[in-house]
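Of the protein chains in this complex, all but one are displayed in their positions.
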Amino acid sequence: MRSLMTGNYASAYGAKLSRAEVIAAYPITPQTSIVEKLAEFVSTGELNAKFVPVESEHSAMAACIAAETAGARTYTATSSHGLTLMHEVLMWASGARLPIVMTNVSRAMAPPWSVWVDHMDSIAQRDTGWLQFFCQSNQEVLDTIIMAYKICESKGVMLPAMIIEDAFILSHTSEPVDIPDQEMVDSFLPAYAPEFKIEVGKPMGFGSLVKPDQYMEFRYKAMLGMKAAHDRILRVEQEFKQVFGREHGGLLELYRCENAEVVLLTAGSVAATAKDVVDSMRSKGVPVGLARVRAFRPFPHDEIRALGSRVAGLGVLDRSYTFGAAGAMFSEVKASLYNCPKRPVTKNYIAGLGGRDITPKTIERVFEDIQLVTKRGEESEVEWVDVAGLPRWWR
Amino acid sequence: MGFEVSAFPFFGVERRGAPVTAYARIDDKPIRIKSSIYEPDYVVVLDNSLLRGVDVLEGLKPQGRALINYPDGRKLEGLDKRFRYFVLDATSIAAAHGIGSQTAPIVNTAMMGGFVKMCDIISLDAMLESIRQNAPVKEEENVSAAKEAYERTKEVQP
Amino acid sequence: MAKTTIPEEEFTYPGSTGCPGCGANLVMRYLLKALGERTIVSIPACCWAVMPGYWPSNCLKVPILYTAFEATGAAISGLRAALDIKGIKDVNIVGFAGDGGTVDIGLQAMSGAAERRTEAIYVMYDNEAYMNTGIQRSGSTPWGAWTTTTPVGTTHDFKHEAKKDIMAIMQAHRIPYAATVSIAHPEDFIKKIQKAKGIRGFKFIHAMSPCPPGWRLNPMLSVEAARLAVETHMFPLYEIEHGRVRITRKGKGLPVSEYLKLQGRFSHLSESEISEIQSAVDASWRYLEEEEKYAAQAGINE
Partner (left out) sequence: MTKSYEEIPLTPIADMPSTMNITGLWRVIRPVVDKKKCKKCTICWKFCPDAAIVLVEGVPEIDFRFCKGCGICSHECPSKCIVMVKEGSD
């Protein structure tokens, strides 16, 4: 059924269709309508789940961890300060190998207070052992939640996943979304049947103390899980396509990159706008393309190497910044390319922090800059875009 | 049926009563662009008190159209001649149909009827059906308000 | 065969890595004797997070869900939600945390679990400081005590702040049952746990748990110290059932010095400081008696 809905409702429908059994959540702008909708689904009986009204995001994740350990499929949603408050228990969820799925409505961190989009909150969780999917449309949000359960619950993976939805730009924007039939989702995503769970009668301690002589082997296994997630993401998406007729681009979506001289690589909703820019520049005969990092964890190193070896210039637009370094995605891209025999010129653009709009015009200027840099080289490797006081980039 | 849409509010933290802005795009192909709208084809003003103090027509394309909720019998004056104006007494219509309260009628559906008249791209029947399906309460009252609004919307010279 | 005064069946294995004379070992032993096998215990960071031993050792005959320091209240809510949705009934869910993990860093999550009316028993084993990290003061450390962060040096210092009254905090949550228990009175301990088990909702147990290294106490005197805490009214035994206070053991009302003198952590206290403690203890005891009297007068006790 096609329906007009916000990204937040798409998240709520994703969790409902996946038959989440325990939902523990705490309200934060702009995530609230996700949990309001889920609370409504539970109260009307449309979703057979337990809604745990916790007193903080930390408790939301801790409750999900406990419930998931007991074999329940769990879901939660948060944003910015809520996500960063969870940081400790995010690590716990992955270390405990629990395939929890969560929506993060990506929002800037304070101060300055801001309820608007950027990716600082999500990027700051990149080392927590969670799969991270950046979405560009509400349809993708809904579909990725369903896929994420299937990916994460598979035996070789057993790690949690974060579905990242840009604050307001997706969370509060209404778009047509196809709501799949429950029966089709049920056939695609069977009930959660973990290999291990906490049960009375089985006196086992979950998450116990491990000495240095054994700790690394557990971490190594988590690494293998994340590594296995790469192929699993691709496989599950192909299965999804067979059932629902849609796909979203694997780990790295390429848009009109064939014969492109320069490519802009980015993540999240800005990629959707950039596709329009690519179309318009291509129609004028300018050979540009777009690469969208859909999975930030696991990072698509191989895909980026393959792309990098066939383009002359690769710009990276980060909607976050790692102070003292560069955009996190840029650093990852550069690291991927270092050992390639043939490498493109790269440059990092920091844009759209705290909800600053990234317009088609800005993206076009970024493309022009990449072209220029590719031709004549550039001294500045990282550039902040659309910042008042920086005349080159200001309006 | 046949248009793609994308609708979003300006994402503010304003409390009840403060002016708010919302945007919509309508297209016959899927809409990907996520940035704000700076050069609209149409502007819809739900509360004419905004005509004082807020540049509601900022960015409107030349010959772009504005629909303004404006009381009958008062003349709309002193507006930019580059644009076309449509007026509609949505407040009275909504109140007459019992939508919202008498002191604070909810004008949205009446304005939607007016928008159909102004834009010439959406059929009235499609709009009325959409209102019928989506109005949370008083479906028929909303439908008849939109219908009346459609009929009473008229273009004026500023 | 002689008849034992508490259930014979053990739900703890020997080989826990608690210190010799550890009160917290007894708290767990009695708790599980009262609850039995159909129990899941959630344990945050605290002595008991390491006492079951290094992986793969577990000294309990019931499952343990380890959790983050501040998260016990949330963990038991999550566990209960999962069991409920799976239709698994008749399971005792226990949150088992130290004093720091309860009155300090875990207070918020526990308050949340109590407010949510999570069906669980929350046990705080109170050794009156952060013992697992090496005797740092907590909100539950009593006035006058030495700890490594309230060192007694040349300026003759010690903890100058009163112990948080966690029972009053829990009473204010309007939970159906809260009780204090002591390892010196296992029969009373087990009776209260069994009572808690039979009451629906969130139940709170405050267990006095002597810590020989942290209290500078001869391990042999661990139970004795707990006994004297009751006899001196430093740690009265009582329960609060639906708001009604009932003292379950009057105690002899011995001078507090009898309790304090066993422990090196109080050895620096002067006569006048000890009498300050005595006055505070007497006042608390009178208040408790008044509360009990009020409940009795109102005709709601029994």
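Going in written order, the chains are labelled A, B and C, and every chain counts its residues from 1.
Just so we're on the same page, a contact is a pair of C-beta atoms (placed from the backbone, for glycine too) under 8 Å apart; a residue touches a chain by one contact, two chains touch by 3 or more.
Bear in mind the structure is a predicted one, so any value in this text is a computation, not a measurement.
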item	value
Visible contact partners (per top-of-document touch definition) of the missing chain	A, C
Residue among C:G53, C:G139, C:P176 or C:G201 touching the omitted chain	C:G53
Contacting the left-out chain in the complete assembly, out of C:G36, C:G139, C:G201 or C:P219	C:P219
Residue numbers in chain A that touch the chain omitted from display	95-97, 158, 195-196, 202-210, 213-214, 217-218, 220-221, 224-225
Residue ranges of chain C at the interface with the undisplayed chain	1-6, 10, 12-23, 25-26, 29, 52-53, 55-59, 64, 183, 186, 212, 218-224
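Going forward, only the chains that are shown with their structure count from here on.
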item	value
Relative to chain A, chain with the most remote C-alpha centre	C
Most heavily contacting chain pair (counted by C-beta pairs in contact)	A-C
Approximate Å spacing (C-alpha centroids) for the pair chain A, chain B	36
Distance between the centres, which are taken as Cα means, of chain C and chain A, whole angstrom	44
Touching residues on chain A, where the partner in the complex is chain B	4, 29-30, 115-116, 136-137, 166-170, 172-176, 269-270, 272-273, 275-276, 355, 357-360
Parts of chain B lying in touch with chain A, wherever the complex brings them together	4-9, 11, 13, 31-36, 38
Footprint of chain C on chain A - complex, ascending	21-22, 24, 48-50, 52-56, 58-60, 62-72, 74, 88-89, 92, 198-211, 214
